[in-house]
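The structure is given below, and queries will be raised subsequently.
With one protein chain withheld, the remaining protein chains of the complex are depicted in position.
For reference, chains read A, B and C in written order, and residue numbers begin at 1 within each chain.
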Amino acid sequence: MNENYLYRKKHEQDKTIIKIKNNKICQGNFTFIAGPCSVESYEQFFTTASDLKKTGVNIIRGGVFKPRTSPYSFQGLREEGIKILSSVKKELDIAVVTEITSITQINLFDDVDIIQIGARNMQNFEFLKEIAKLKKPVILKKGFSNTIDEFLLSAEYLLINGCSDIILCERGIRTFEYKTRNTLDISAISIIKELTHLPIIIDPSHSGGIDKLVYPLSLSSIYAGSDGIIVEVHNDPKNALSDGEQSITPKDFERLYTNANKIFNYKVENNI
Amino acid sequence: MNENYLYRKKHEQDKTIIKIKNNKICQGNFTFIAGPCSVESYEQFFTTASDLKKTGVNIIRGGVFKPRTSPYSFQGLREEGIKILSSVKKELDIAVVTEITSITQINLFDDVDIIQIGARNMQNFEFLKEIAKLKKPVILKKGFSNTIDEFLLSAEYLLINGCSDIILCERGIRTFEYKTRNTLDISAISIIKELTHLPIIIDPSHSGGIDKLVYPLSLSSIYAGSDGIIVEVHNDPKNALSDGEQSITPKDFERLYTNANKIFNYKVENNI
Amino acid sequence: MNENYLYRKKHEQDKTIIKIKNNKICQGNFTFIAGPCSVESYEQFFTTASDLKKTGVNIIRGGVFKPRTSPYSFQGLREEGIKILSSVKKELDIAVVTEITSITQINLFDDVDIIQIGARNMQNFEFLKEIAKLKKPVILKKGFSNTIDEFLLSAEYLLINGCSDIILCERGIRTFEYKTRNTLDISAISIIKELTHLPIIIDPSHSGGIDKLVYPLSLSSIYAGSDGIIVEVHNDPKNALSDGEQSITPKDFERLYTNANKIFNYKVENNI
Partner (left out) sequence: MNENYLYRKKHEQDKTIIKIKNNKICQGNFTFIAGPCSVESYEQFFTTASDLKKTGVNIIRGGVFKPRTSPYSFQGLREEGIKILSSVKKELDIAVVTEITSITQINLFDDVDIIQIGARNMQNFEFLKEIAKLKKPVILKKGFSNTIDEFLLSAEYLLINGCSDIILCERGIRTFEYKTRNTLDISAISIIKELTHLPIIIDPSHSGGIDKLVYPLSLSSIYAGSDGIIVEVHNDPKNALSDGEQSITPKDFERLYTNANKIFNYKVENNI
């Protein structure tokens, strides 16, 4: 059984298509996932999610278990946050994405449509095996210092343990450049597309770490072959409990959404 | 005199416009520079340059003094190469770009329209001062491990020593990822645009180091704000004396040229 | 409660002393931990552990839950390996160190004297919180792309959740240099000593990834202030199931042990 299920050429497999609400997340489509870094309150999440839904997005992200570098930083609303996700999900008829940070949280994830595995857990192999068993769609983020080979082998851990609906996500790598939080590895998108049948999206928020970079990085990624973006949107970035400096407003997101769609359609229609 | 001439905000300077043939190289335009990594012979350079001119490019690159990691690698045709550049320049009525690697070569550069300062010389400060005195247009490549701040300070060395026509060029940074030769820092383009009045282009050939990446990286860069590309084109990449694996053919370039223009125009027309 | 327990200056705390068998692991002592990368069989582990004990080491490492980049690589003997550790521990009267890779393994760790948290789990914060509750001595390895600040904040996660016996371990960082598996950050040892009251050791095996580097890196670390080493020793490196190329033989280890002790004593006696 020593073979890679991931690699397009080995298996000549059709591309993986992940259906969430009316979205088909797959190579060749462009999917938007947006929402606040952290769920901070019912009102905050409901408001942002409503705004995003009006814009046209129905897969909403919101962190409740937050992996934070310092134990003294806000750690997320946790169980309370999951309840908020569930309520707003029903009320607005949306799909929700949130990060899992421990297998002890698994039983709380019934209502979660897409489970996010964060960059710091990309090589937490036992964790990957356990999450895979849930057979739910997963966003697997590339570790900030992991190679493409390591990334695909981590996806392989998921794949051979039962998880077939994997969305790969490039979210920036750690380099010497200090003007950005991380460095978006835009080449990685093209290379990964060559190698695998899975969709690959980018996270322009963590890549740059700056609100103004979200727009150009998102649009740029389209011509590298990105199949979507997961972006942090907050209705009041200045007062966000986490990642405010890299969050954009629903209004800014609307412009991004409109133009990304235009560009993507232009690309497809003109066979560029 | 301790101030930065480079920074847009400090000087509220109009953007720098560099006129070469019918091109205006500046922020807001998109310029193509193309040609072989090395000038290998009159025939090779003439053929490639002719093909590129037919496509629509009249600024042709071709290396004659080659900075090579190993002293045993092909070091370029040198003086002989300069003569070829001059001949083909006249014959085809094109502008030529080539790299200078020592101030002892200066007297050979009369016919050269744009002098390239390579990544390895970006912090060769005395060299920058000497080149600046020529008052010729310069392409300054970002060192593969230099920060944006260091890059702009090197441009400042040129600027305060008499060179005002500077084209900045991002050509990839050195990271741990080994599937690409370097990692194109696409965020750097947006950030540099914010800070300076100079045009910033990318080198998709050295960034990725792979022929197949030239197309997606070039197109991607447009939405990050790139003002052009400098790309390695060879009429027989497999037999190139240097960098064959990252060179594209004139035919592939033609497709790139057409689509990059389409995308750039679409961006401008739609105010994206 | 927003304060760092880790920082020497804030708390003016006496240094942390961790007593294992007759060892005092702390700043100012030099402790040896050695053993095979993986426990492969009773015989293999018993033989290597016996050899090491004869040399003078009674804290023996041996991996049973192995974090491997590829799911197709040997994943460790797991529960079976824990039984081997327990048997040999009793038989030879040694302390054992092994890595935990999931909280589902916790109930198997009763006999384990020091729990290792691997580099890839350094920022697996929920995991740190759970391990801390066991109140057992822990080796916390520095992630291969984590800063010193991040490392100390991860130790802080352990500290404020109940684990006071923490051994910090520098095991090399990921850089562009490909001649070594990682780059030992020797400066980090000195800096960490300034900042904290915890012992800091190095892993010369993973740092270099080459058997011949184990000796010089180990000895070098003494004058940077290292409080010990954790080193991979295998009685038949060429046939090791994992990390054979960076494992040394018990005989090579003996020379390292003798000379490291000599150097350390010379340093202390001469107040260097």
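Everything that follows uses one rule, which is that contacts are C-beta pairs under 8 Å (C-beta built on N, C-alpha and C of every residue); 3 or more make two chains touch, one makes a residue touch a chain.
All figures in this text were calculated on a predicted structure; none of them were measured in a lab.
Asker: Which one, B:K24, B:K54 or B:R68, makes contact with the chain that was left out?
Answerer: That would be B:R68, which touches the missing chain.
Asker: Using the definition of touch stated at the top, determine which of B:R174, B:K212 or B:R255 touches the missing chain.
Answerer: Only one of B:R174, B:K212 or B:R255 touches the chain omitted from view, namely B:R174.
Asker: With the missing chain put back, one of C:S41, C:S86, C:T180 or C:T249 would touch it. Which one?
Answerer: The one listed residue touching the chain not shown is C:T180.
Asker: Footprint of the hidden chain on chain B, which residues?
Answerer: Per the touch rule, chain B residues meeting the hidden chain are 1-3, 65, 67-72, 101-105, 120-121, 123-127, 130, 144-145, 149-150, 153, 156-157, 160-161, 174.
Asker: Using the document's contact rule, name the residues of chain A that touch the chain not shown here.
Answerer: Those residues of chain A that touch the unshown chain are 174-176, 178.
Asker: List the residues of chain C that touch the chain left out of this view.
Answerer: Counting only chain C, the missing chain is touched by 145, 147-149, 173, 175-180, 183-191, 194, 207-208, 212-213, 216-217, 219-225, 259, 262-263, 266, 270, 272.
Throughout what follows, only the chains that are shown with their structure count from here on.
Asker: What's the rotation, in steps of 5°, that superposes chain A's Cα atoms on chain C?
Answerer: Result for this pair is 180 degrees.
Asker: Could you state the distance in Å from the CA-based centre of chain A to that of chain C?
Answerer: The mean C-alpha positions of chain A and chain C differ by 34 Å.
Asker: From the mean C-alpha coordinate of chain B to that of chain C, what's the distance rounded to whole Å?
Answerer: Chain B and chain C have C-alpha centres separated by 49 Å.
Asker: Give the residues of chain C touching no fewer than two other chains, as numbers and ranges.
Answerer: 174
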